[in-house]
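First the structure, then my questions, so here it is.
The complex appears here minus one protein chain, its other protein chains still in place.
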Amino acid sequence: MPKGKARNKFQQARWEEPIIHELSNKGVRGLIPPRVEAEIQATTGKVLDNLKTMRREEAPELPEVSQKTVLSHWLRLSQETMGSNIGNDISEGTCTMKYNPRINEEFASNPLFTDLHPMQDEDTVQGMLEIYYKFQNFMKEVSGLDHCSLQPGGGNHAVYTAASMIRQYWSDRGALDTRDEIITTIFSHPSDAATPATAGFKIITIYPDENGIPDIEAIRAAASERTAAIFMTNPEDIGIYNPRVDEVVKIIHDVGGLCFYDQANANAFLGVARAREAGFDMCHFNVHKTFGTPHGCSGPGTGAFCCLDRMYPYMPVPVVDFDNEKYFLNYDIPKTIGHVRDYAGVSGVVLKAYAWVMSMGHDYMRQAADVSVINNNYLEKQILQIKGITSAFQDNGITRQEQVRYSFEKLKEDTDVGTDDVNARIVDFGLPSYWTSHHPWVIPEPMTLEPCETYSLDDLNEYVDVLRKVVDEAYSDPELLKTAPHASSSHRRNKPEELDDPDKWALTWRAYQRKHLSN
Amino acid sequence: MIQKIGLIINPVAGIGGSVGLKGSDGEEIQKKAIALGAVKKANIRAETALKELIPFQDEIELFTYPGDMGETICNKLGFKVKVLGDAAKEKTTAEDTKLAAADMREQAVDIILFAGGDGTARDIYTAVGNNTLVLGIPAGVKIHSGVYALNPRSAGKLIALMIQNDTFETQEAEVMDIDEDAFRRGIVTAKLYGYLKVPYAKHYVQNMKSGGVAGEKLTLERITHYIITTMLEDVLYIVGPGTTTRGIAEELGYDNTLLGVDLIYNKKVIKNDANEKDVLSSLERHPHAKIIVTVIGGQNYIFGRGNQQISAEVIKRVGKENIIIISTQDKLNINFNVPLIVDTGSPEVDDYLKGYYRIVVGYEDMIMYKVGNYDD
């Protein structure tokens, strides 16, 4: 197997694994729950009768399978999944698919952590609270802002927290009726538009100028005494750093609005550029991206929400605090928006991220930023030499930072093979599906790659080699791509439209049986 | 699912374009075009589209008209086809297109696939209204109407998908045309003729993730709902034509003229199909006014195409701050770095209109967009 080359004979596990219900045999058991002592049984009698009308008449139709069947079934399913710790996951741009250190999983499996109830006395969870408190401080260092809450369960949840706090801020000033507009940009993450809309705001979207940077004149035209806040990502998901971001902040502040900085793409800017210097009032980090914790097939994650003093009165409770003797949960925030999630936060993610920062320290976090941008520029240089691939705003003379949004528009014109086909085909070489783009696809036939510090030169070269091969195939044998994948755990969906058809879609085995197997 | 397909080719469509004639309507022009060495491209384009249907030839019933209007190309590709109409003619006219469309409707075809330009779309509209599903293979010089697939191949692919799938969505698309004589003299008088029913292509991309923003119908409902809930009392609303603005009439429960300008006051229509004079005299009575327009056709125009009744004078009186532009986001994403275009006939007003506007693209949902000229 040559180093840094495509895996031409890759074959993903293909177990033809039935649905768990199909493996059921009546009477088979997977686990016996702890049994009740005879003395208790003797005195309590038929408790189920107490349920009266709420008693379940017939047992739930769960599968009946042995423990080995359960274990092997899910092990097989795991083998049919390309986790980033196994694969070369440069693929999932905007997601920062770092190595998730095993030692951190060990910490999270430690009973000194797993067996903590969130309502325990603060005295009994001082270790846990210390980790929360110190990690909050790390986030303040990385952002330069004054306060941090780790309660949000993910990045979007943190952005939603910002939207809720902004609503509370204006409501507190009696101005919610007149401050009802949120400005955002089309290449910002969808949550920057969707969460303020959920919180009840009107949304005004800014399109890019000819260089791919949010049109500052459009922002100026949009800003008014109705502006509640701006929500913007920087760099946006196309990898271009907005050099006038502080001017944008000034435009919004000048009309009295607030500024929220989506730092989902912060990995390449650790210790390099912060929300503070750019003038923002609030920001957030995706802890599960930037701070090395696993993505878990889409969670559990954590959004670290940070803000300046002026926003503190509206923060969610509790915030973890320290009185120089002990750590405690601070509920004393009078104008708080309340909880955004039950309890202090997704503690496992906080614990792992704390350990990641402790392993990196200042210097290696800074190095992660350096290596990420160098990796990205190296990858970009190789990929743009491949026929049929261009990048968004390619010749604007701006050096890309941590990621690039590529386009297969040319390839599509030449061969009718588009990004979905390429994406299905790279799997045949052992690469995970890549991130195309959020919608709308302003950049046609997109592919967004983010080669963060985790990836070695060999990984980068392998990725380029696969893309080169796949593009060659598109020109020579487009059908191969249009019917891909061929070496994956499953084949191409042949009736994708059924997933949008209420008579055909099936979210559960029960629905599938009724709609597809009953006749 | 579709099974019966009608095919109409306007053999002379597009013939004027290649020799710089800005259209191909009328016999004289076609003669002139041929004299200038123009090629009949419509058949080649139809062939590209039809090739996509070859794998399904046993599942479909194909209807067409004689000779260059479809028969020739069907035979060339080996399709079994039922030829309607009289014998093949040397020269076909707009009447033949209309006859063909009417015959196909008679045969109750599931869809009419036609190759042509804006003139052809107009003829088909005249013959079948919006009762029969149609899809255009772009082959004309003027492609302002929204009834065409992106290119001939995608037209064929879309039909192929419709053959294979049980359900599909439809939408109404604008039939626009400009007066060619005037156009050749440098005057553009685009007119909106009506709406044809076309398949909603968004639904048929291979992977749903390649889709766009929320479904067209829902988006239009949201835009309409927003416009109506924010309508002010005692303000005159001058509502231009277009599918997007038509929803406002439907929601307010009045018959709009479909293609003209309506005047609304306190949520009641006070004048249907108003001309410029009507608008100006209404403005005398109700000086507080707002203009609601949409992006018409595929070329980003908001003034000067199909809504000339809202003249430079009207715009001057109402004021640019009172212009409400509505559009589905899809229409704009296609040309995201091309400004919206105005052509009011008055360079002074065109200049005045330049700048950023909040385009309403949903409920409480706007995008900032530049209005300018093609030169900008």
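Here are a few things to note about the model shown:
Going by the order they are written in, the chains are A and B; count residues from 1 in each one.
What we mean here is this: a contact is a pair of C-beta atoms (placed from the backbone, for glycine too) under 8 Å apart; a residue touches a chain by one contact, two chains touch by 3 or more.
In the analysis below, contacts and distances are computed from a predicted model.
With the options "Glycine dehydrogenase (Aminomethyl-transferring)", "C-type cytochrome", "Oligopeptide transport ATP-binding protein OppD" or "Phosphate/phosphonate ABC transporter permease" in hand, the undepicted chain maps to the protein name "Glycine dehydrogenase (Aminomethyl-transferring)" (source: UniProt).
The residue touching the chain not shown here, chosen from A:164, A:227, A:265 or A:391, is A:164. Set against the missing chain, the residues A:148, A:162, A:206 or A:278 yield one that touches it, A:278. Residues 207-209, 211, 213-215, 219, 222, 362, 365 are the ones on chain B that touch the missing chain.
Heads up, the rule we're going with is that only the chains that are shown with their structure count from here on.
Remark: chain A and chain B have CA centroids separated by 41 Å (rounded to whole angstrom).
Across the interface of their complex, chain A is touched by residues 153, 165-167, 203-204, 206-213, 329-330, 333, 336-337, 355-356, 358, 361, 364-370 of chain B.
Across the interface of their complex, chain B is touched by residues 186, 197, 201-208, 210, 215, 217-219, 221-222, 416, 418-421, 436, 439-442, 496-497, 499-501 of chain A.
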